[in-house]
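Every protein chain except one is present and positioned as in the full complex.
Going by the order they are written in, the chains are A, B and C; count residues from 1 in each one.
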Amino acid sequence: MVHPGRGAKVTTKLAAFRRVGVMVVRELALTALLLLGVSLVVFVILHLSPGDPFSVLLEGQAPGQAARASVREALGVPTTWYGRYLAWLGNMAHGNLGTSIRTGVPVAGEIVRAGPNTLYLTLGSLLVTLLLAVPLALYSAWRRSGALARALTLAVYLISAVPVFWLGYVVIYLCIHRFGLFPLLSATAEPQRHGWLYILLPIIVLGVANGTVSEVTRHLREELGRVMAEDYIRTARAKGAPVWRHAFKEGFLLPMTEMIAAKMPFVLGGAVIVEQVFNWPGLGRMAWQAAQDRDFPVIMGITIVAAAFVRLASLLRGVIYAGVNPRTATE
Amino acid sequence: MTRSPVLEISDLRTYFYSRAKQAFIRSVDGVSLSIARGETLGVVGESGSGKSVTALSALGLIGGSPGVITGAVEFAGGDGARAGGNGRRNLLQDLARHVTVTERDGRIVAVAKDEPGWQAQVERSMRGVRGKEIAMIFQNPKSSLNPFLTVGQQISEAIRLHTPVKDSREAKERAIAWLERVHMDSPRLRFDQYPDGLSGGMCQRAMIAMALASEPSLLIADEPTTGLDATIQSRIVALLAELKSGLGVTTLLITHDIRVVSRLADTVAVMYGGTVMEHGPARDVLAPSVEPKHPYTSALLASLPSAQKNGGPHAIDGRLSVIRGEVVDTMDVPRGCRFYARCDRVTDTIRARCMSQEPALAAVTAGHQIRCYLYGDEPRDGARAG
Amino acid sequence: MRRYRQAAGEVGERRERSRWRAATTADLAAVGYGLLVVALVVISYTLGAVGWLPDDPARMDMARLNAPPGPGHALGTDFLGRDMLSRLIVGIQAYFLPGLLAVATSLALGATLGVVAGYRDGRAEALVTYLSNLVDSFPRLVLILLVIAAFRADIYYVMLVVGITGAPAIASLIAGKIQFLRTKSFIEAAHVLGLSTRVIVVKHILWYNCAPLLIIQATLGMGEAILVETSLSYLGFGVQEPTPSWGNMVQAGANYFFHGKFWPSTAPALAILGTILGFHLLGDGLNNILESKSAP
Partner (left out) sequence: MATSRATGRALARRLLEVSDLRKHYRARAGLLAALHGQTRSVPAVDGVSFALTEHETLGLVGESGCGKTTIGRIILGVTRATSGRVVFDGHDITALPMRALRPLRKQMQMIFQDLDAALNPRMRVRDILREAITLHERLDHPEVTRRTAELLDQVNLQSGKLASFPHELSGGEKRRVGIARVLAVGARFIVADEPTSALDVSIQAQIVNLLRDLQVRLGLSYLFISHDLEVVELVSHRVAVMYLGKIVEIGPADRVARAARHPYTSILWSSLVEKRSQEVPRTGGNGAAAWGVFDFERPGQGCRFAPRCPVYEATGRPAVCTDPASEPPLRDLGDGHSVACHFPLPR
């Protein structure tokens, strides 16, 4: 009773924290559930495919029915589909994604080795996309009907329609053949003059031409426009407060987070092509090679890792939403 | 009117443009109003009468397409009053520089407006006025508060922006004092709550606290009770009445609820179809059987269910007296009187004028003006009275 | 300066202009370009299907390899001296029918899921949300590579995947539309009136309120399908040489790109760019005109 106000304050703050906590736990549970679903989808695809690649995954790469049967007996491999699924899931839980058919190397190790390269590429490209889209969105939200805004909008559409592989060639030609900035080598080679530029090139190419720039711009502009028309922004203007301070969370932060989470799969998909063009030793190139060779343990592992990555971005979005927006947190 | 006006709006026009119909929506079409210091002016009207747009235009809160196109808003804030009435300035200064209006047959048919230039100009002239000198509360209090900030943060922000109090702890204490002032229960608890956790009535109290916290010279209350429950409405009205007598803050009260106006306002302006039909002391304008009165005002009062209950003049067998027809479409404003099509008091002597030319707002007694040929002779373009 | 002009004529009986007449020039231009592209694609597809071509796409003109546009070959030749224009026209075969399949799959699946999510609440809605999230978890191209590895590089399998992965977006749009009608008590009012669920869903929701939305999504979906097909052909999983596809044409021309012969790979790239741009502009232009909030 000494400080009723302070006690009350503590409880409301605590309640807010708890609400965010509950939200985060729920997001985590949802992520786990979705990853389970992802694994099931992958399992079903492989299970249905001709040639029974799934047996190979569990039983090794012994050729011939008789040899496999003996392996099955020796290892105690389950024969029902759900038994196989669970066994496979158990393997994955232990970090065992099988071995590559082509090279015989454990897939998990390969993914760990190539993964960071793709991570740089995708995160960097997302950054480039945002660096491109955000100023454009802000400008066209501000000058919606200006001539320059219209021209920029058209330019964004144009950029989004450019085939990323062709843009890759153009950039390589310009930088390497025309201006001779550096020799054509892969990123794993020893440091080169302008080597950093070579790492930047695919990032820029994928960031510009992953096909999402126009959608990201449009979404940011529309959300900002919508929020600027909200009643509470009018209140902020009427009280002479800086509008940006009031519009930032709902008009900028949330749509940004949303776009990062929503466009992650597109950028990952684009990475497959860009890694091919630039000879970039990442997961995308691995996936391409694996599809070429029907090396399904590899492509399976990559699919699951990529999906997990997408879910991670969504999880991040969920956490930011929970932290920023008390409304969703109270639901 | 002996006291000097705090706010004087003259010949304000705010238009919008419908692309689909290629026509102007003449939301505010030549409105003149003035509010004396310490007075409460109630602006009543149905939806589409332009009452809210008038207030938003005066604060420069209307966006383009094309928005405010003519008029002046003279404002004399707190400093101006101390300096002896010389602090008056036009908030819509230089409007004519940014807007070109083309008239044909006395009617605006085209507008060219430099929107970015005008917006920049508005922001300049409103600096130090919005929130500080003129504060505003809105209808839909729940959506008018920022859902991402606590009630306390929003009130403290107003205090730190507009009063000498800059220290956050001190601002908090001030904010809590204001929450107490508007009878928010457990103000310290509410300070840290988000608007979503509060009921509509509590949100409106918070809005009022936020508006008053900067100690403005003028409070604009735009439909402060709309959308709230009956018992809550009467609480908010009681609060506004209490603040009026306690703080004596000059108030522009905008509402469609005649009951609220009759409780709170000293003077009343009745708006219809984008213009002021009648302007005068509340007791003369709103008393059901006092004449003279604009036909619209008397018909509006008679159509209220309460008029019916109290044995109003038009009550016959439980049917409400009605104003026939539809509310005038501000996209299709007639050349004559806006109310002519629904008016049941047109006489043969004035009919021709009613149809062809809009009457002027003419004084019938000191401080009471009516826009009707029944009481005045001049058409609108003649000498403007008042 | 923005100008606003009242249309001539006295007030009163002025009818509202249709959404098309009230549309901005920019939107109309976008739709116009889009329709042009669609027409070109359809005509070219038909020409390719019946074999009316300027030249035999397989005939090699060894005298003119990697030629720029000029007489004889309106759009030049590729690295084997084959006529570029004919190959571009024939290349449409690679994505046209598969793309339609993908769009049809997306629409059917998306509409069903959207109606379920918007119309029923509780468990069904949660399930649809889960399925949408699940589908959205897979990077489209990676999932396609998985399917290719598991089955074979068949364009129809691939387009089925494209169709399925396109469904969640449509589902959420339709669910949102239904939600909007719900807030207006429209669906309840229809129920109370005595309309059957089937009539409400098919006639009132899908036909009257979602038709423009579905057309727009079909347009955007076709753009996506073209993008996927060309990407796959580029990666070597689509149509194989010597049958032309825009993707494998870019790929084939790429080897000569670095020797300064830009045209063989740039021509199909520009075709891709112009076509995808057309479908995107058409979709977004239609969206601005038909689905904007100011014009209901």
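What we mean here is this: a contact is a pair of C-beta atoms (placed from the backbone, for glycine too) under 8 Å apart; a residue touches a chain by one contact, two chains touch by 3 or more.
The model shown is predicted, which means the values in this text are computed figures rather than measured ones.
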item: Which residue of B:V165, B:L247 or B:L320 touches the chain not shown here; value: B:L320
item: From B:V237, B:L253 or B:A362, residue that would touch the chain that is not displayed; value: B:V237
item: Contact partner of the left-out chain, one of C:G51, C:P71 or C:G194; value: C:G194
item: Residue numbers in chain C that touch the chain omitted from display; value: 16, 183-186, 188-189, 191-196, 204, 208-209, 296
item: Where the unshown chain meets chain B, residue by residue; value: 46-48, 183, 185, 225, 229-235, 237-239, 241, 256-260, 262-263, 299-300, 303-306, 308-309, 317-324, 326-327, 329
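Rule of thumb we're sticking to: only the chains that are shown with their structure count from here on.
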item: Chains touching both chain B and chain C; value: A
item: Chain pair, A-C or A-B, that carries the greater number of C-beta contacts; value: A-C
item: Cα-centroid distance, chain A relative to chain C, in whole angstrom; value: 23
item: Touching two or more other chains - residues of chain C; value: 2
item: Interfacial residue positions of chain C with respect to chain B in the complex; value: 1-7, 11-12, 14, 16-17, 19, 22, 294-295
item: Residues of chain A defined as touching chain C within the complex; value: 30, 33-35, 37-38, 41-42, 45-46, 48-50, 53, 145, 150, 157-158, 160-166, 169, 172-173, 176-177, 211, 214, 218, 262, 264-266, 268-270, 272-273, 276, 287-288, 290-292, 294-296, 299-300, 302-303, 306-307, 310-311, 314
item: Of all residues in chain C, those that touch chain A in their complex; value: 2, 26, 130, 133-134, 136-143, 145-151, 153, 227, 230-231, 234-237, 250-251, 254, 257-258, 265-266, 269, 272-274, 276-277, 280-281, 284
